[in-house]
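The complex is shown incomplete by one protein chain, all other protein chains being positioned as in the whole.
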Amino acid sequence: MTTSATHSLVNVRAMTQQDHDAWLPLWKGYNAFYGREGATALPDEVTRVLWSRLFNPIEPVFAAVAEIDGRVVGLVHYLYHRSTTRIEPVCYLQDLFTEPKLRGKGVGRALIHHVYEQAQLAGASRVYWQTHTANTAGRTLYDKVASHLGFIVYSKDIEPN
Amino acid sequence: MTTSATHSLVNVRAMTQQDHDAWLPLWKGYNAFYGREGATALPDEVTRVLWSRLFNPIEPVFAAVAEIDGRVVGLVHYLYHRSTTRIEPVCYLQDLFTEPKLRGKGVGRALIHHVYEQAQLAGASRVYWQTHTANTAGRTLYDKVASHLGFIVYSKDIEPN
Amino acid sequence: MTTSATHSLVNVRAMTQQDHDAWLPLWKGYNAFYGREGATALPDEVTRVLWSRLFNPIEPVFAAVAEIDGRVVGLVHYLYHRSTTRIEPVCYLQDLFTEPKLRGKGVGRALIHHVYEQAQLAGASRVYWQTHTANTAGRTLYDKVASHLGFIVYSKDIEPN
Partner (left out) sequence: MTTSATHSLVNVRAMTQQDHDAWLPLWKGYNAFYGREGATALPDEVTRVLWSRLFNPIEPVFAAVAEIDGRVVGLVHYLYHRSTTRIEPVCYLQDLFTEPKLRGKGVGRALIHHVYEQAQLAGASRVYWQTHTANTAGRTLYDKVASHLGFIVYSKDIEPN
């Protein structure tokens, strides 16, 4: 079966500090996808702080990478936070990205399943994420592994004090 | 001006332990609105844990109430969590509810603005919330005080370990 | 009765941002008492960060001041943290200081009792602090309002990574 054969090539593992150089271009690619590039690029300071939090045991922020043939081709960042309607924490899968020319090989799906497993180990009972309504390619996958129940996001940026 | 006159009647303040009896029916009303009642009601244990977290100084979960003529008529619960794209925490306004017969008096708006102020004091640079796409009444207000930029929510409930 | 008459002059209240100028010399006096002055003074950056945390709702760090005749003459800083042997958080009263020429008027005792009340409201079941074994004046008070059960502190400063 083509699908499962392809699938078996993808290896997902926790990110380590040795992955920095493979991670950085994927992280920049992800941000460019959401328009954070050029004049509106994410400040380098934010990237540095994120990287240090990924390996700081008192920060509930985690990362994994997907490899094909030993090469890092995808990333996922996820974090935990409280919810008023659950005793246990919930897991927010904030960032997911696969190298564009390796799409369709099950990388995103494998990364999402890794987060499901980790969240379960951590005692969380829900994993959620956000995507843009126009992200058709992503949503084709998301509709298979999770549900959009009609909830949408409102946000307001506020000036620092 | 009718609006500002009406508006001036609403007083928002941090919730205290003395508000429990006024808070509980509003919390149940809110949950009923989202279908969590009867056989699918929120377990009492979740409500007890939430209440204790609202006053636990090491939990980043907060609440405020809105009063009209000294009577509690609305609630808001909000919490802070990490984001991979910001150095400072973000503020998730998770629950907002006004007694149905007191809608249209600026209660929801006043509660949201209170959260904006508190988030600013906390050094957060974004407040966000979720609502159902069909919540027309709520969205009329939300479109005035915040923005829906096209992001939608996917979620997956997972079995406890 | 002399004691209660003297005692009644002391007013303790939560610190506010307006107290900064009264707080700063007390904080410097407290640090000087522990030898943190001159070449070994606490960096100003630490003082700035502390001040901002005292008013940041997501930091479990709190402060109160004691006033005599409307003048701030004492400070207390306290914070909450986990304990492996308790479900609820514990309260660490880290800093306590009274203007030297106003000692013996019940300022320290009133500040400690304020922390006891706040810790109780917060659901904590223990308040503790550290002092140097040679702090005879302080220990005369501490032996009246708490207990030294024979526990001593070991510490190790480690180099940042």
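Here the chain labels run A, B and C in written order, and each chain numbers its own residues starting at 1.
We take it that a residue touches a chain if its C-beta (ideal position, glycine included) is under 8 Å from a C-beta of that chain, and two chains touch if they have at least 3 such contacts.
As the structure is a prediction and not an experimental result, all values here were calculated from the model.
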Seminar exercise, completed: Here the chain that is not shown touches A, C
Problem set entry | Residue in contact with the excluded chain [from A:A122, A:V145 or A:I158] | A:A122
Seminar exercise, completed: Across the whole complex, the chain not displayed is touched by subunit A residues 52, 55-58, 60, 62, 80-82, 88-89, 121-123
Exercise. In the full complex, which residues of subunit C touch the absent chain?
Worked result: 31, 36, 42, 45-46, 49-50, 53, 59-61, 77, 79, 81-88, 92, 94-95, 116, 119-121, 123-134, 142, 145-161
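Here is the rule we use: only the chains that are shown with their structure count from here on.
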Exercise. Minimal path length between subunit B and subunit C through chains that touch?
Worked result: 1
Seminar exercise, completed: Residues in subunit C with touches to at least two other chains are numbered none
